[in-house]
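Note that this complex is displayed minus one protein chain, with the remaining chains in position.
Moving on, here comes chain A:
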Amino acid sequence: MLSGQLVVRLFSMASRVCMSRGSAGSGVIGPVEAAIRTKLEQALNPEVLELRNESGGHAVPPGSETHFRVAVVSSRFEGLSPLQRHRLVHAALSEELAGPVHALAIQARTPAQWRENPQLDTSPPCLGGSKKSRT
């Protein structure tokens, strides 16, 4: 019989794992997420690639792949301004961005920058977007 405390710890560990899987709650990596990962790996040869599907936190149906956050660490970003770095990421994902993906938070870092702060940021909470009703 598991102690109450152990159950609580296991539950919170499990939910952290589910969150870090980067899905919209279902635990499954969808085709858009897989495509984003593949394309960024091919285009930027990253040392680190952290990708999170944040659609579950927005006003879209469950299982959506519309809102993502990505941290890409690549020496290809050396000497490039933030705008230029983001444009490289956009170029790699032009199909997804013209299609289902409607929000993409980007942390584009050189390896040296990432070592100083190796962390995927968190996104602000959704405020409803076009579905927010007028008061």
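By our rule, contacts are C-beta pairs under 8 Å (C-beta built on N, C-alpha and C of every residue); 3 or more make two chains touch, one makes a residue touch a chain; residues count from 1.
Here is the rule we use: contacts and distances are computed from a predicted model.
Only one chain is not pictured, and the protein name UniProt records for it, out of "Ubiquinone biosynthesis protein COQ4 homolog, mitochondrial", "GDP-L-fucose synthase", "ER membrane protein complex subunit 3" or "Glutaredoxin domain-containing protein", is "Glutaredoxin domain-containing protein".
Among the residues A:48, A:97 or A:120, only A:97 touches the chain that is left out of the figure.
Annotation: of A:31, A:79 or A:125, A:125 touches the absent chain (contact as defined above). Seen across the whole complex, the unshown chain contacts chain A at 82-83, 86-87, 90, 94, 97-98, 101-107, 123-130, 132.
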